[in-house]
Every structure is written in C-alpha cells, then in structure tokens.
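Questions regarding the structure given below will be posed in turn.
Apart from one protein chain that is not included, each protein chain of the complex appears where it belongs.
Chain IDs A and B follow the sequence of writing; residue 1 opens each chain.
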Amino acid sequence: MSRAWMDRFIDTIEWIAAAFVGIVALNIFLAVILRNTLSYNIPDSFDIGRMLLGILIFWGIAATSYRGGHITVDLVWANVGPKYKRMIDVFATLVLLFVVSVQTWTLFDKVRGTYNDNVLTFDMHMPTWPFFAVAWAGDGAAVLLIAIRTYRLIFHPEEMQEEPKIKAVE
Amino acid sequence: MSTDAVAVLGFVALFALMLLRVPVGMAMGLVGVCGFGYLVGFTPALKLVGQTSMRTVTDYTFGVIPMFLLMGTFVSNSGMSQELFRAANGFVGHLRGGLGIATVGACGGFAAICGSSVATAATFSAVAYPEMRRFGYPQSFATGVIAAGGTLGAMLPPSTVLAVYGIITEQDIGKLFIAGIIPGILAMTMYMLTIALIGWFRPDFLPRGTPIPWRERFAGLKSIWAPVLLFIFVIGGLYGLPFLPRFTPTEAGGVGATGAFLIGLLTGRLNKEKILASLLQATRTAAAVFTVLIGALIFGYFLTVTQTPQKVTELLTGLGLGPYGILALIMVMYLVLGCLMDAMAMIILTVPIIFPVITHLGFDPIWFGIIIVMTVELGLIHPPVGMNVFVIKSVVKDVSFSTIFRGVIPFVVTDLIRLVILIAFPMLALWLPTRMAG
Partner (left out) sequence: QEKNFELKISHWVPATHSLQKALEDWAAAVEKDSGGTIKSKVFPAQQLGKAFDHYDMARDGIADVTYVNPGYQPGRFPIIGAGELPFLMSEAKGGSMALDAWYRKYAEKEMKDVKFCLAFVHSPSSFHSRTKKIVVPDDIKGMKIRPAHATMANFVTQLGGTNVQSSAPEVRDIIERGVADAVTFPWGSLLLFGIDKVTKYDMEAPLYVTTFAFVINKDKYNQMSDKQKKAIDNNCNTETAGKVGEYWGKMEDAGIDKIKAESSHEVYKLTPEQIGLWKKAAEPLVKTWAEGVKKKGDADPDAALAELKASLTKYNALAQ
C-alpha cells in the first residue's frame, strides 16, 4: 500500500464525515423553515436526522482516530523525552486499536439485530438497518485507519510527527 | 472482590490509562466494560458496547453538539472576530489598558456566537495579541487577557460544555444557556475592571491608545451586524423572544450553523476552502466529544452497578460539613483535577458522580451547571496546565508558559471572587431562565 494511496483514503473518509455534518445542519434548517412557514413537517425528518447524526459521528471517529484528535491527558507525555513519548504513543495507539476493534465487532452485532428485529422509522416505515450499516462502516474504517496509524507509528515514526493539537472543544 | 474494591480499582486503572495518553473516552469505555463484565458478565458487557455506542450517536438531542460546533467554526472562519475587536477598540482603545478591555469586549461578542472557550482564545491570539504587542503591552498581560477572555466562550451562550452538562444531567439546555448570560456579562465586567485596576496601580505597565472620532466609532458598530443578528436569532429563538420562531436547542444549533454559513457566503467571507475547513473542524471535534460521551456512559453503567454515586453521596453528606462545606470540597477537587484534564473530560467524568450529591443537598441543577462550568473553565487557565494557555502558546510561539501564567493570575483571582458571588447570589444565574417565555 503506497503512502499516497493511504493519504487519499484517509482524506476521503474525512470528507465523507464532513459532508454529513453539513447535511444534518441542512436537514434541521429545512425542517425549521417548513414548520414555521408552511406548518409542514418533513416525514421522518427526525428519524433520518438522528441516523445521519450517527453516520457522521462514526465516520468522524474514523478520521479523528487517525489524526490523533481524541481528547487526551497530555500531562505525562508532554514532560518526557522523545523515547518515552514514542513508547507512550505506541501503547496508546495499541489500546485504541483494541478498543475500536471490539466496538466495531459489537456494533456489527447491533446492526444485524436491527435487521432481524425489523425496526422501522416512525412516519414512512422504512427499515432502519441500512442507515445503521452505513454508520457501522464508518467504525470499520476507523479500525483500518488506526491500524495504518499503528503501523506508521511503529515502523515509520517520522511520518507521524504530531504537533500538540488545538482541540476547540471547551 | 467487593464491589467497592472493583470501583476503586476501576478508577485507578482509568487514571493510569489516561496518563498513558489513551484517549479519555476509550479509557473510560475499556475500564467500564471490564468492570461491568467482572460484576455482571462479559457477554452483557460486550452487548453494552454496541448498544450504548449506537444509541448515543443516533440520539437526536445530542445533535446539539455538532450543530453548535459547526456554527462556531463557520463564525471563526468568517473573520467576524476582526470586526468585533475593531468596534470594541473604537470605544475603549484610548483608555489605559484600553486594548485589553477591547479584547475582553470582543471576546464576549464572539463568545455570544461561538460555544467554545478554546476556539475563542485561539481566535483572539491571532487577532488581538499582535495589536497589543504593537502598542507596547507586556507579553504576560496580553496573553493573560486572552486566556481569561477565552473562557467567556463557554460561559456566554451558546456553550458546548453547558450543553454536555445538560445532556448528562437531563436538564433543559435552553435554560442552561440562558442562565449563563448574566454570569457571563458579570465575568466580562469584572475582567474589564481588573484591567482598569491594573492600569490604575501600574500606569507604566499599560499604555493608552489614541482616541478615535465618534463618527468612526459608530461606523465600527455598524460592521458587527452579523454576530448581533446571529445572537438575537439563535439565543432569542431559544429564549422565546416575540416574533421569532421558537427552537429546541438542537434546532437552534442547526439554524445558527446554517445562518453563519449563509452570512459568511453572502458577504464573501467564506470561500470554498474555509467552508470545507469549517465542516472538517466541526466533524473532528464532534467525533472527539462523542467518543468521550460513549465512554462515559459505559463507565457510568459500571458505576451504577457498583452504586458508587450513592456511596459518594452518603460519604460526602455524612462528613458533617454542611451543604456549602461539601460544595467547597467539590470545588477544590475540580481545581485539582483542572491540572490534569480539560473541561469536557472533567465534566463528563465527574458530573454523574457529583450531580446526585448536589441534588441531594438541595442545590438548583441549573445554577450548579453554571458554577461547574465556571470552575472547570478556571482549570483551563490556572497553572500548571491549562488548555487555553496551551492554545495561546501554540499560536503565539515566542512566549513561555510561565509568562502566560503570570499574566493570568489577576484574572484567576477575579474568577474566584466571581465564583463566591455566584454561590452567594444564585439568582444571578436563575433569574433569566425563570422568566423564559412559557
């Protein structure tokens, strides 16, 4: 797998997630406008909105995991030398890989359950499992990306030079 | 092993993993699953992972987080901060320390449309810091003002941390936002007074700017129509102002994000790159927050099984300290924790344990939301570690941590005084929400 190819793959995943954020906002905006002007509710706008939210978050987690964008406690890491920094990074990434793999596996079970149980949307009675499956695929992508990240961290650490990042959360 | 021992071991493992830089959410999820698995069974524990993950990400009320984040990134990337700063500077720039006062004012204006304290600090490190340095303000003061002004981002509505507090405690996010208005304005006023006092006692320390003609001052005011319009529409819609459509918090976020996008687009301030960057930043941050939310829920189910929240409540209320003694103890705990982790992680990790204590003691949950956000925001600026300080350092490269912390100290003192005022007069937080239109 060439590096350029991997980077393109990662970028694509991130763009998919970003597109979904915009769609969720648009869905809400349209729903509010239609409700307040025409007193019309888009059928299933609620169910579709929340399932799009799920898709956006899982695909976003894929991108975030690769970029090392999760919320972390950097107290120890920031105060040790490069050697220990690297050891900590490898350890943390391995734990991350393990946790997200387990999560992805259990989520597959959840998607299968949704399919078997015939859970439908409220207004139009559409099956919900396809939405859940797309969301799940995001988590699957996360496992792949974290695996790439782990590989690079261990074998090509020079490609993973990380700046202490700005997390515009608080 | 007794359930108490399991709970204690769980916390020890959690802190060990977090200190080894395992993402906070993943660490909570891992420990939560292991603990739940040990006490209840590993098959149910694994089912809990799939169920909690899927339920959390598809919960529409949680949509409030990515939506306000998106509004914030659109606002940041459209450069509205510049105009706010220029407008504020026009009125106060000629006073001693005027640029600092203008920075606080502009931070407040920006905070009224952006939900993040770190984003506010980052924005004004780029906008206000160079100006203050150009006029000869000391480095420590300039960075201190920005670190403190940044915390307004979480205090004034909208506020991501307040929204998360509302989600965890099942309090009305709209009421929480409205409750933050007066304490936020109080914070601005007190920061400005602090700057004025510094200028009074050390006139050599802070320079004056040149006065600007009144006509230009009002011209500057005209250019801030966009943030004002957004604030009135979004927060007004949440509060229930007459003649405005009424929103739920998630809708307010979605409408605010779309509004910020449209304003940016129509005024030519958002080009394709900036739009894409805004979407990306919001996605990344939302994903990071949801990871912590999922982890915290799983960890919370583990704690429920061990009965930790009830035991902590019994323990604390049995100390014989009285409600305010216990409250003080909790505040001290948060200040210590503020050395370790950031605001979001602190809120998500601790509120499920602390909240039952607070309601048991008869404190108002909305008021406590304001108090706790003030406290964790204090953690963002107080030494030895603080996220806002960290962020300023990453934008302003040639400044040392100790310099920033030196500049921040007067504002930490101000914050502590404000905390006492809010505890003594809860009405400051509660008056507006009780008047929300019904």
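Quick note on the criterion: a contact is a pair of C-beta atoms (placed from the backbone, for glycine too) under 8 Å apart; a residue touches a chain by one contact, two chains touch by 3 or more.
Because the structure is a prediction, the values reported are computed rather than measured.
Here the missing chain is touched by one residue of B:T248, B:T375 or B:N388, and it is B:T248. Contact with the undisplayed chain is limited, among B:T61, B:Q82, B:S223 or B:S394, to B:T61. Residues of subunit B in contact with the chain left out of this view: 40-41, 43-44, 47-48, 51-52, 55, 59-61, 170, 172, 174, 240, 245-248, 251, 301, 304-305, 437-438. Although one chain is not shown, part of subunit A still touches it, namely residues 35, 39-41, 43, 46-47, 113, 117-123, 125, 127.
As a convention for this text, only the chains that are shown with their structure count from here on.
Taking each chain's centre as the mean of its C-alpha atoms, subunit A lies 23 Å from subunit B.
Contact residues on subunit A toward subunit B in their complex (touch as defined above): 14-15, 17-22, 24-29, 31-32, 36, 46, 49-51, 53-54, 56-61, 63-64, 67, 69-77, 88-89, 91-92, 95-96, 98-100, 102-103, 106-110, 132, 135, 139, 163-164, 166-170.
Those residues of subunit B that touch subunit A in the shared complex are 17-27, 29-30, 33, 46-47, 49-51, 53-54, 57-60, 62-63, 66-67, 69-70, 72-73, 76, 116-119, 122, 153-154, 160-161, 245, 247, 250-251, 253-255, 257-258, 261, 276, 279-292, 339-345, 376-377, 380, 385, 387-388, 390-391, 394.
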